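Left out: one protein chain. Kept in place: all the others.
Letters A and B mark the chains as written, and numbering starts fresh at 1 in each.
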Amino acid sequence: GEMNMALAQEITEFVGTGRGNSIGIVIANVDPQLRELMGIDPKFRSIGIFGGRTGAGPQIYAADEAVKASNTEIVKIELPRDTEGGAGHGSLIIFGAEEVSDARRAVQVSLEDLERTFGDVYTNTAGHVEFQYTARASEALNKAFDAPVGKSFGITVGAPAAIGVIMADVAVKAATVDVVCYSSPSEGTSFTNESILGFSGDSGAVRQSIIAAREVGMKLLTSLGNKPESVTKPYI
Amino acid sequence: GEMNMALAQEITEFVGTGRGNSIGIVIANVDPQLRELMGIDPKFRSIGIFGGRTGAGPQIYAADEAVKASNTEIVKIELPRDTEGGAGHGSLIIFGAEEVSDARRAVQVSLEDLERTFGDVYTNTAGHVEFQYTARASEALNKAFDAPVGKSFGITVGAPAAIGVIMADVAVKAATVDVVCYSSPSEGTSFTNESILGFSGDSGAVRQSIIAAREVGMKLLTSLGNKPESVTKPYI
Partner (left out) sequence: GEMNMALAQEITEFVGTGRGNSIGIVIANVDPQLRELMGIDPKFRSIGIFGGRTGAGPQIYAADEAVKASNTEIVKIELPRDTEGGAGHGSLIIFGAEEVSDARRAVQVSLEDLERTFGDVYTNTAGHVEFQYTARASEALNKAFDAPVGKSFGITVGAPAAIGVIMADVAVKAATVDVVCYSSPSEGTSFTNESILGFSGDSGAVRQSIIAAREVGMKLLTSLGNKPESVTKPYI
């Protein structure tokens, strides 16, 4: 809005905000001392900083689109234990670029894509289930989940974690997919109360697995509370 | 209730729900890809999944009774950092079984026992103190706390962690018990704001230690907020 435009004029590093208490910022010339402590390759003069209090899947899938649409690389993906009292993660994603305009573009695309990527996040008073899908995985999904680049890749997330376990089993049985990763509270998450399955394969199969897991996951989550609602508008 | 019975007819894996936003689920034939990623022994065709947003001690002590009462083994106990904004853990417990009926039985016993095991969880606006006791520890307590199987075993938990430290000192001085484990925010917990003492010994001594720690812990927790209340009904 207007307030953010005024802020962007005052602080040129500020790019904007998005769902999940997400914010986007750029640094044109990262201080060398800080760059070294952050472990960022000196070839990246500029960085884009993108992350929020609530959500990791939505931000990672948005960053994946941003990497495809900009001349940047993914430098870091860090996942705090957050969601503002909820069961999941927050996020901190760093894009590296040679030019600040590229970093800015990556952050802008990411922020704009959040409305879409929050679409298959369904929450209620007891927890959440989340689904993400892409026809073609790029560098962010590779870095976060070991997704094979260029192939279709989906995730199912269930919280409390018990729901995520059965969703994983439903997903992998629903179609011929290659399971790429499985995470749970003490392995591969930041002690979140989630179980996460990542899988690639034929685009239709990945979608079919997600849709099957979504049906079961939403019913199970309903047993603990009110009917889970999409945070924005489903896209899968 | 009725809604859960309808859900169980629709999704045969669903067993039920319990306190602490806990849920129980079974899988008759775990997918082999998923089983391998979860590190589950192939001898367990079926698994029982049991866990919640709030509580680890209550679920672990309930699962300990369930293991005694069913033909199952404890495969995993994972403790997310949760309690829905509180200071403690959530839980994800996996039972392994050869037959799904055994897994189901373990999950059912666990869910039903939660009313009892939440009895000595006392919460207020500032934190919680928790006490658990069994006359005879079994596999769940052994896996979670290294409790000697077959012996009486108790825990004291205080949050914020400072309260747990003094409770631990009071417990160990109140009777002749063998201290088995001590956990704190950066060691042995999932970065929860708790200090936990686990101890075994003569059944009367274990109870005496718990009762002494409970008296001090509840008074100290009261100094930070309202009078702590039992979540259900004390059993120790």
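One rule holds for everything that comes next: contacts are C-beta pairs under 8 Å (C-beta built on N, C-alpha and C of every residue); 3 or more make two chains touch, one makes a residue touch a chain.
In this text the structure is predicted, and so the values were computed from the model without any measurement.
The residue touching the chain not shown here, chosen from B:26, B:161 or B:231, is B:161.
Residue B:87 is the one among B:15, B:87, B:210 or B:231 that touches the chain not shown. Touching the missing chain, out of B:20, B:51, B:96 or B:127, is residue B:127.
Seen across the whole complex, the unshown chain contacts chain B at 81, 85-87, 126-127, 159-163, 165-166, 168-169, 172-173, 179, 181-182, 184-187, 189, 191-195, 197, 216, 219-220, 222-225. Those residues of chain A that touch the chain absent from the view are 3-4, 7, 10-11, 13-14, 17, 21-25, 27, 30-31, 33-34, 37-38, 49-53, 78-82, 84-85, 90, 92, 94, 190-191.
The definition used in the following text is that only the chains that are shown with their structure count from here on.
The copies chain A and chain B differ by a rotation of 120 degrees on their C-alpha atoms, rounded to the nearest 5. Averaging C-alpha coordinates per chain places the centre of chain A 31 Å away from that of chain B.
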